[in-house]
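Excluded from the complex is one protein chain; the other protein chains are retained at their positions.
On to chain A.
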C-alpha cells in the first residue's frame, strides 16, 4: 500500500483533470459554433477575467486577499499603452513590460504591506487601489486624466494586426492556457507546497523552515505580474483606458469571480469567470438588477459552496460517500 502511494511522487494528470480539460475545450469552442462576433467578444472577456483572477488566486493561495488587483491590471495597461503610443514600441515589448512593471511595484510595496494579515491587508489594498486611481487622475499628461487615452492601437504580433475578434480570441485563449499552465506548475511543485503551508498555518510554516514573508511576497509578485500582463492585453483589445477603468469595482469583481469559482482551487478562476463574466453582457436589459444578481449569487455560493463552484464535484462525491 505505502509503496504504491509513494510511487505517485511525480504529479500526473489524473482522470478528473482530463475531464476538466475536455469540458474546458468544449466551452472554449462555443464562439466558433455560433460564429457570432458577440460571442467572440464575450469569450475574450471571459479569458481576460479568468487570467486576472488567476493572478488574484496565486495571492489567495498564501492566504491574502488583495483589493488592489485592478490597480495592477491598470499598471500593466498604462505601461504597455504608453510604451506603444509614446515611444512607438511594438506590443510584443509592451506586453511583457506591463507584467514586469506590475511585478516590480508589487515587489517594492509587498515587503511592508504583507506584514499585515487578514482584514488589515484587505483594507490597505483597498486604499492602494484608490490611491492608484487618484494619482492617475492627478497626472493627466501621463494618464490622459479623467478622459483617459482613446484610440489605443490594436494588438499586433510581429506585424500581424489582430483586427478580427476571432483572432483576438485565439490570442487571449492561448495566453489563458499559458497562465493556467503556470498556475498548475506552481501548485504541483515545491513552491505550491510552501504556499499552502503558509496559507494553512503561517506560524508553523515559518517554524518548519519556510520563510513566510519572502514566500508571500513572491506570490504577490507573481499574482500582480499576471494582472499587469492581463491589463496590457485588455487595453489594446478595448482600445480605451482611463483611471476609472481600474477602479475599486473591478477589484471587487475579481474577488467575486475568485470566491464563486473557488478560492483555493486550480480551476476556480476559470470556472468563476465562465459563470460570471457573461452575465452582464446577457443582462444588458436588466442593468439595474445586475448588482443584486451578483450579490445573490455570492451569498448563495458562500452559504452552500464554501469551496466555490470548482469544489462542487468534490462536495457531491463526499455527499454520496456519506449516504452509502
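Keep in mind that, in the parts below, a contact is a pair of C-beta atoms (placed from the backbone, for glycine too) under 8 Å apart; a residue touches a chain by one contact, two chains touch by 3 or more; residues count from 1.
Please note the rule applied: contacts and distances are computed from a predicted model.
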Problem set entry | Complex member absent from the view - protein name from UniProt, among "Fe-S cluster assembly ATPase SufC", "ABC transporter ATP-binding protein", "Sarcosine oxidase subunit delta" or "Dihydroxyacetone kinase, C-terminal domain" | "ABC transporter ATP-binding protein"
Exercise. Of A:82, A:205 or A:309, which sits in contact with the chain we cannot see?
Worked result: A:205
For this session: Looking beyond the chains shown, say which of A:186, A:232 or A:273 touches the absent one.
Result: A:186
Seminar exercise, completed: Where chain A meets the chain that is not shown, the residues are 2, 5-6, 9-10, 182, 185-186, 189-191, 193-194, 196-197, 200-201, 203-212
